[in-house]
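The complex appears here minus one protein chain, its other protein chains still in place.
Right after this comes subunit A.
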């Protein structure tokens, strides 16, 4: 274990961006279980202002993680939202201190099914059921730890958007501005149905071993890959698939007699869309834990903001001063615009200051991760407007006088790629 390391705000070198904090007092989960200690892994970019008023929390989606703007340590791929987070980007790290936290239940350093218990074994399927609210409170514990009272903004897409909504619903005084993107105030029956197919694929894999696959020195690779393949289809639109692959084949669409007689070529990779999905599945298996996938998909399914308020979606937002910008995409059928509109109207009823934009895109749910000029413009405009309203200066000058308590660094961080 490394020694506690106090990092000065304004200290740009060394460019350590990846951190892990152990919070000994832990967190009482919504299910009643007290989880202690609580590990929270996160990445942070930019410079914390002296007033600590320039913090943007970026919340990641189901299979995302904290490596939002840097090379992923496992896959070697660029950060999942590098186009939105960085110097001069919409979420400008020259101006804001950007934090992205691996969600509770995740598998990149925060407490989750992969975490070792006292008996030296991973939690596995014994990991308590968690909710989006638990994820948010784990993030809030981290901010407490860092001495950050208030977020200038919370921003996230898909499940990240749900965390943004939950942040405002649970801790409205701690969020200045909220940008939920391609998300919904509750998980629909269709959303739950897709998740259930994913879970069945994993649990049906003989290598899953009732969730104790680590004991057998294996992983349910087949099941997890199928889960990912199926989910990936829901992230794309029909138009996107058609444009990208159409009916293009990798080899003869109708295999020869000999090929069929010799074995499985009829069900080998014939169409390009198939090899694309298989590749998506197999590369996912290398970086994601199956039990984490089960745990997080359940947290998604439980999500329903209005459940505690007799179905009144306005109730959790009444009298909140947070500025909202809701963004949806025309071709997103997993979290359709109708859900965002429902949310926007509920916020109107609550008197909240809300902007609502539906961006034209043919790329489905994944559009929020892709190059969409209107998304970029909207994000920049909203952030600038909110900053102006909050009286935040254009650039945040580094202030070496403000120390940030990082707490106990339990794992060594990866350094910034560039």
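The working rule: a contact is a pair of C-beta atoms (placed from the backbone, for glycine too) under 8 Å apart; a residue touches a chain by one contact, two chains touch by 3 or more; residues count from 1.
Quick note on the criterion: contacts and distances are computed from a predicted model.
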- Query: The hidden chain: which UniProt name fits, "TusE/DsrC/DsvC family sulfur relay protein", "Sugar ABC transporter substrate-binding protein", "Methionine biosynthesis protein MetW" or "Molybdopterin synthase subunit MoaD"?
  - Reply: "Methionine biosynthesis protein MetW"
- Item | Contact partner of the left-out chain, one of A:101, A:138 or A:354 | A:354
- Item | Which residue of A:60, A:114, A:323 or A:365 touches the chain not shown here | A:323
- Query: Which residue from A:344, A:367 or A:392 sits in contact with the chain not drawn here?
  - Reply: A:344
- Task: Over the whole complex, note the residues of subunit A touching the chain we left out.
- Result: 323, 325-326, 344-346, 348-351, 353-360, 374, 377-378, 380-382, 384-386, 388
